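Everything below concerns the one structure shown next.
The other protein chains are all here in position, but one chain of the complex has been omitted.
And then chain A:
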């Protein structure tokens, strides 16, 4: 079922997505009638006031949560048809996550953290894995800290490791929820340039951010307000690239 807005390049398509949280008699309509499609190679930023539903949208995109209504296709799969394990498999292969709180596992070393999503795949050998980990760490310039533990790293370094973890398995799309939210401007700058570079190399990126300067780096900016998409525009940068 391909919608009108979908093109042949469309990687992600959301149709009339609704998300309602039920907590103690209170219904929170976090997302309402969301229609969105993301194409391969796009760099998308999502902005909006606090509580408007950005993180919720990203969770749904990342198959970390299920929608209350609507349909969602990801790389040709209809999300609601997927079993729990199939969803896990897609998260593993197609999606790379970067969280605001880094979310590295503290008793695994840097290299082990990056390797973690790869260990869930059966089609990669151990030596291939080591190679991929090395590549990813090199891309974020963290290979010299491969044997450190997260607690021994600065916030910026932890986020770079998290980026390496997200890209190690060559996912179709990178989902980042305020990746610079916990970082100072210098470290934020480093992470943002990393994402730029990944995009230049062809990665599809979808990033939630509060920072207008970060948003400006993306080719397409979506504004969410009260659970609805209120604006969806291409930025100058993307136009520049297209031109």
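As a convention for this text, a residue touches a chain if its C-beta (ideal position, glycine included) is under 8 Å from a C-beta of that chain, and two chains touch if they have at least 3 such contacts; residues count from 1.
Here is the rule we go by: contacts and distances are computed from a predicted model.
A chain of the complex is left out here; the name its UniProt entry carries, from "ABC transporter permease", "Cytochrome c oxidase subunit 1", "Spore germination protein KC" or "HTTM domain-containing protein", is "ABC transporter permease".
One of A:18, A:40, A:77 or A:93 touches the chain omitted from the figure, and that residue is A:93. Among the residues A:50, A:151 or A:201, only A:151 touches the chain that is left out of the figure.
Remark: the residues of chain A touching the chain excluded from display are 56, 59, 62, 64-66, 84-85, 88-93, 95, 97, 99-107, 116-117, 120-121, 149-151, 155, 165, 182.
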